[in-house]
Structures are given as structure tokens and as C-alpha cells.
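Excluded from the complex is one protein chain; the other protein chains are retained at their positions.
Chains here go by letter, A and B, matching the order in which they are written, and residues are numbered from 1 within each.
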Amino acid sequence: MTIGSMIGDIVESLFKKPVTQQYPFERKEAPERFRGRVHYEPGGCTGCQLCVKDCPAYALELITIDKAAKRFVMRYHMDRCVYCGQCVISCRFSSLRMAHDEWELAATSRSPFVIDYGLPEDLATLHGTEAEPEPDACRNV
Amino acid sequence: MSLSLHPLIVLLFFPGGLFLLGSGMFYEWIDRKLVARYQNRLGPRWFQPLADVVKLLAKEEIIPQGVHPGLFIILPVIALASALTAALYTPLLGLQPYYSFQGDLIVTLYLLSVMTLSLGLAGANSINRFSLVGATRTITQLFSYEAPFMLALLGPAIAAGTWRIAGINEFAGQSLWMILTQPIGFIVALIGLMGKLELPPFDAPEAETEIVAGALTEYSGRGFALFRIGKNVELVVGLTLVSAFYLGGLMNPLEFVLKTLGLLLVMAGLQSLFARLRIDQTVGLWWRMGTLVALLQLLAIVIGRALPGLF
Partner (left out) sequence: MEAKEPKKFIVPIGPQHPALKEPGHFEFSVDGEIVTGASIRLGYVHRGIEKGTEQRNWIQNIYLLERVCGICSHVHAMAYTLGVEKLAGVTAPPRAQAIRELVAELERIHSHMLWLGVAAHEGGFDTLFMYSWRDREVVMDLLESLTGNRVHYSTNVLGGVKIDVTPELADTIRKGCDFLEERLQHYLRVVTTDETFLARTRGVGPMTLEQAELLGAVGPTARASGVTRDIRIDAPYASYAEFPVTVVTDNGGDLTARFVVRIKELFESCRVIRQILDNMPESELVAKVPRRIPAGETISRVEAPRGELFYYIKSGGGDRPERVKSRTPSLCNWSTISTVAVGHKLADMPMLLAGIDPCFSCNDRMIQIRRKGHEDQLWTWEQLRRYGIEYYR
């Protein structure tokens, strides 16, 4: 039976640096496995749509430019993404990966959250033929 | 040490009024910072209490339904005014008190209680259930710590043979520190002060996990700000009294700052060391332990003073 059994801790803390990290000024490195922003490499993609089907947040859209030539543009809705990493697992051709160092993704409007990945000429075709993507087009199932 | 100033300056700027408000906020910051450091946190920056007060004063004051509007507005003013008045009789900054008369110790203690009393009334004035429970607890706690706290401060008074705060301060400065001669009294006074200020572990009257903010639940804006400032001033006055009586008197500003801050260091440690006491435990603690112990101490002092006369 004691009174004030945490006295050791509090006296020790008085002479120790506080553990609080002042975030925007002090940053902690994210671990290697951290699931951040999704990246898409059009190289191996066959357009199987498994990533799109398995995405629990409906954050991925695969836009076909030319089916025969296997040319696709991946439209990634970062604001819907829950960073679960299922798309990376679902992809059999390693076209998707998650960046561990890109996690400060806040923005003041929704437009930066719609990201198109693809070969430059495909992106040009897409944006030439199609108007700017509607930022809050929501896909309901 | 003593200065002669125009009474208006004394009341409005120094050592009353502005100086008290400023030092109140400073001590609040020190207290918060120390508790934070004890908990291995960073704590607020130095202007946080000031920012809080400015924000609160700028906010709209909402007078809720079911209260007596006059009381609702006047109670924070009375609380702050009594705390400020109490400060005039204490050796703030180690200077001579500006007003001093035989028995001002009792007046000061009553003025400090007025603060708690208006807190209780403010809660009882409201129909909010948290406020009512908070008010009951505030008044209950007032009745429990008041007697031992007063007895603990009377000890040095009897030892000094005067009921003037200035006189006791002088006596304390000349004799052995009374923390050594009356250790029990010091502990009771320190813990009593914590009870008076409703600091943890005696914060049952405003226990946020049970009754939100206790008696002040419905206060916002100016009223809340005044109560807060009042409490800060009370912290300064209380620290001054206890360190003047028990830590060998306050004779100059340096002594004042060192002794009160030393006391605050201990108090912040005690704040972070314990779990909150239930109100029944608080009452039990004070009446079963505090009062008895303080009475014994007082008895010892009276006998000690009477003995030389007997032989």
C-alpha cells in the first residue's frame, strides 16, 4: 500500500525532454511498409479490372484508351481511397504500388484528389477528347 | 520593504488590479506547464492563459433560461472582487501589505471563501443538473476544507501572537521557518489550498468526466472569464499566504518569487500524483484527518506558548 506510487515517473519527467512532437516542425519518418498514395505503372496492365472491382472505396477507375493495344489510363480518386492496399494485392502484374513517403495529402479543394496515371500520349488523348473530370462524380452501386 | 503610492494606483495597477491579473495568469501558466512536464508533455506556451481570457472576454455571454439574470451577471464580479480585495492584505511581491489591521487574517480568509461561495451560488442559480450537482459539491467541499485550512493558518498567527498578516510575516522572517516547527500545519495548509482552488485530486466539484464543468457548466464568455481570473488571483494570494507563514516570511520580491514558485512546484507535483477523490472521500479525509491533525497542532502550539509562563 503506497501513496503517490507514480512519483518516480513524474520526478524523472521533470528532467526529461517531453515526448510531444510538434508535428509540422518535427516530422517522423514513416515506416517502409506504410501505405500511402497509390501509384500506377501502365507497363504491365492488361485491363483485367480486378483492382477496380476489389477496391472497397471505389477509388479506382480504369479508362480504356485502346483495348487492343492495352493502353489504359488509371483515374485515382485519392479522397475516396482508404489506403487498404487491396488493389496492390489484387494486381497480378505489379502495376500498382503504394508510396510510403507520400502521406501528407491534404488539400483545400477536391480537384487535386483526382489523379490520372498513364502514358503521356494516352493522357493527352483522354484530356483532348474528354472534358475535365467532374470532381465530385460519385459512383453508386 | 514598503512603498508609498497613491491609493488609486494601489487599487488599479500595483499591487492590486492589473499586476494581480497578470501575475494570476503567469502562475496559472506555470502551474499548467509544470503539470504538463510532470506528465512528460510539452504544456502550453506562456501567453496561453492570456489568450484564453481574451477569447472568453470577446465571446458572447449567454444567459440561459431559468436563471436569475442579475445574480448570473453579478456573481462572477463578486468572486473576482473578493479575490482582488483579499490580495490587498497580503505581502504580495514581498512588499508590506497596503492595508493592515489587527485581525485582517480572518478578513482575508473570509474574502477567499466568498469566491467559493459565489461559485456555489452560481451553480445553484442555474437549473442545469450538472451545475446543481457541482454547486452541492462545491459547498460541501467548502465546509470540509475550510476549518482545517483556517486552523492551519491560525497556527503561525498564535505563534506570532498577532492576527495581522503583516505582523505574522515579519515574525516568520525573524524566527525559524515554521515549516520546521509546525510541519503538520504546513501540510494541512498546502492541501487545504489545493482543496480551496479545486485542483486535482480535490476537483470533484468540477470533475469533467462526471458533471462536465460543475457549477460553471452554463457560464460562457465574460462570466466564465471573470471566474477564471478570480481563481488565478486566489492561487496567487493562497501561495503568498502559505509561503509567508510557513516558508520564513516574504521580505523582498526575489524571496517572493522563489518561495511561491517552489511551493507551486510541490503543488503541481501533488496535483499529478493522485486520482480524483470522490466528494465523500474528500469530506471524510478532511474531517477525520485534516481537522483533527490541525487541532492537535494548534493545541501543541497553545501549550508550547503557555508552558514558559507556567514555570
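Rule of thumb we're sticking to: contacts are C-beta pairs under 8 Å (C-beta built on N, C-alpha and C of every residue); 3 or more make two chains touch, one makes a residue touch a chain.
Just so it is clear, the structure is predicted and the values come from calculations on it, not from any experiment.
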item: Hidden partner chain, touching residue among B:L50, B:I187 or B:V212; value: B:V212
item: Contact set of chain A toward the excluded chain (per top definition); value: 1-6, 9-10, 19, 31-35, 53-57, 82-86, 89-90, 98, 100, 141
item: Touch list for chain B against the chain that is not drawn; value: 38-41, 129-130, 133, 136, 200-201, 203-204, 207-212, 272-281
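Keep in mind that, in the parts below, only the chains that are shown with their structure count from here on.
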item: Whole-Å gap separating chain A and chain B, where each centre is the average of the chain's CA atoms; value: 54
item: Complex contact set, residues of chain B against chain A; value: 36-43, 269, 272-274
item: For the chain A and chain B complex, residues of the former touching the latter; value: 3-4, 6-7, 9-11, 13-14, 16, 18-20, 22
